[in-house]
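Here's the structure we're looking at; comments come further down.
Here the complex is missing a single protein chain, while all its other protein chains stay put.
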Amino acid sequence: MSGLSVGMLLFLVSVGMSLIFGVTRIVNLAHGSFYMVGAYLMVTLVEVLPDRPWAFWLALLLAPLGVAALGGVIEIGLLRLIYRRDPLMQLILTFGLILVIGTLVLLAWGPDNKSVSRPEALAGSVRVFGQPFPSYYLLVLGLAPLVAVALWLVFYRTRFGMLIRAATVDREMLGALGVNVSALYTQVFMFGSWLAGFGGALAAPTVAVALGMDSDVLTTAFVVVVIGGLGSFAGSFISALLVGLLQSFGILIFPAISIVLLFAIMAVVLIVRPWGLLGRPEE
Amino acid sequence: MRPAGWLGLVVLALAVAPLALPPFFLQLLTEIAIVGLFATAFNLLMGFGGMVSFGHAAYFALGAYAPALLVKRAGVPLLLALPAAPVVAGAGALLFGFFIVRLSHTYFAMLSLAFAQIVFTVIFKWKALTGGDDGLLDVWPPPLLKSPAAYYYFTLAVVGVSVLALRAIVDSPFGYALRSVRENPRRARFIGIDVRRHQLVAFVISGAFSGLAGGLFAFYNGSVFPDFAYFTKSFEPLVVALLGGVQSFFGPLAGAFGFKILEWLVSRQWPVYWPLFLGTIVIVVIVLLPYGFVGLVGGRPWRTRPTTRG
Partner (left out) sequence: MRTRVKCATPALAVLSMLLVLITAVGPAAAQGRSPIRIGEINSYSGLATVYTFPYKEGLLMAAKEINDAGGVLGRPIEFIFRDDKLKPDEAVKAARELVGQEKVDFLAGCISSGVGLAISAYAKEAKTLYFATHCQTSRLTWDDGHRYIAHTTNNVNQYVRALAKKAATLPYKKWAHISPDYEYGHNVWDEFIAYLKHLKPDIQVMQENWPKLGETDHSSYVTALLQSGADAFISSVWGAQEIAFVKQARPFGLFEKVHYISASVGNPDELEPLGKEAPVGAVTPGFAWYDDGMQKRHPKLADWVKKYTDRTKKDPTLGASWGYASAYIITEAIKRAKSAETDKVIAALSEGYEMEFPWGKVIMRGCDMQAIPPQWVGVVKMNAQGKPVLADIEETHGKDVIRSCDEVAKLRAAAADKKK
């Protein structure tokens, strides 16, 4: 069951990465860094806000917004300069961002490990099928699908979503039709960053907030996105759940090779069906 | 001065360096030569072949472990063991490359990364063979080659021959065919070039020479660890090649030089800031890089060099 919640958190991070790729064709390696910043912002906000029950929820609301702002700055300040370039160059640039953001986090928050406590109401556990199950994971299991549904609504029921879907199919045509593609890119990137930040903020009470959490989540999110299909929303969802469950049970079934299992699956998917479970084949 | 003149000056400077420089700088130059070979081999694939791999650390590591294991476990002398580096790395490149070259672009890069992480994990966990995360220690060259100056000349010789070989490959009909594949695979196929085969051969050659660089590095360093295969090592030839210029054959070598010196100087003064510095370099290089990869995706024609010297 906790595999499901882990999967949900993974989904939040991965869908942002998938979304950004789908529209801008950039694999945003700095996505893990956004997740980390979201978690660290959560730490600071909880510290700074008064010790009341609502503080946690306010922090959860504000932290991802901070990350979205960061994403916006990066998109406008940097990524826009290189949109005409090969997407691989853009990918490498995001790798540079990992190093920059990582050091800035160290400088801003210091080297010490940090932590965010679960809100009092969710600190314990409930009985599910006779086994104790952490209450906080119920929050995750509740919130993440809500976000997923909200995303679905945005993609399929709003104009913005329609533009995003159109952009994943044919950017040039969209520009030719008079849409401000450049602004769309910024919005999408900020949206994706928001998702990563939200994932980080939501996950913060379940892990340690420490340096290195960016690469931990990046590798897994990367695998999830590849397996599900870059650019596919439903693909990310299914694949995130699969990976979350696999990590939980794989440990019990194949302990010796569980590390390599994910990358082996990623390799197999890339060999057999590169565009992932539900992705779209490139021309 | 004509390019040949510059090149001659550099070669001369390198040859007499042991007379002027203290041992540490000879060792630094040795490392630069090794990284330069790694980056040049990598650039065969990236600059000339148009294929960006994120998993070259795997071949570097295979090339480091193979001769190290032969020397340590089987007592094979270095000169006989070192050829195992390109052979084993090339075999690995053949095995993985077979699958990787069938993809292109982002997917190519991602699969190469996945395979490299698998190699890393296998090295890490197969403790009985590789020593796991304890690594292989006391991997030194024989007494004849052990002094900084001796290993420096040895490395220069091996790297020099390899660079000449790579240069010959790049300037051969195969090299030109590879370039045409990079430019426009469909047109290349039309004129009868077997695209996949050319890409795979380039991949294997690139992997083999990367492995040779790894082998040289093993004995330079004195120990071999699994993190030679970790994906962060894969970014080193990439950054170096970008810095030096992927459009020129000697770009990666120059990039290796500038990068390693920079790394040494910055890291000893402000260690905390080195990752920030490196990230900024990467970003600045990409943003300010003259043509970048536009030429590779068919935007600008790649101007081939009018002469073969230089």
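Things worth noting here:
A and B are the chain letters, set down in written order, and residue numbers restart from 1 in every chain.
Assume a contact is a pair of C-beta atoms (placed from the backbone, for glycine too) under 8 Å apart; a residue touches a chain by one contact, two chains touch by 3 or more.
None of the values given here were measured: they were computed from a predicted structure.
The chain omitted from view is touched by exactly one of B:Ala13, B:Leu79 or B:Val284, namely B:Ala13. Only one residue from A:Gly3, A:Gly96 or A:Gly279 touches the chain missing from this view: A:Gly3. Think of the hidden chain as still there; on chain B it touches residues 3, 6-7, 9-10, 13, 20-25, 27-28, 31, 72, 124-125, 132-135, 137-138, 140, 148, 217, 221-223, 225, 227-228, 244-245, 247-248, 250-251, 253-254, 257-258, 261, 264-265, 267-268, 271-275, 290, 303, 310. Of the residues in chain A, those that touch the hidden partner chain are 2-3, 6, 102-103, 106, 111-115, 117, 123-125, 131-136, 205-213, 216-217, 247-249, 251-252, 255, 258-259.
As a convention for this text, only the chains that are shown with their structure count from here on.
With centres taken as mean Cα positions, chain B sits 33 Å from chain A. Residue ranges on chain B touching chain A, taken from their complex, read 52, 99, 102-107, 109-111, 114-115, 117-118, 121-122, 125, 235, 238, 242, 272-273, 275-276, 278-283, 286-287, 289, 292-294, 296-297. Listing the residues of chain A that touch chain B in their complex gives 25, 27, 78, 81-82, 84-93, 95-100, 102-104, 106-107, 219, 222, 226, 230, 256, 259-260, 263-264, 266-267, 270-271, 274-275, 282.
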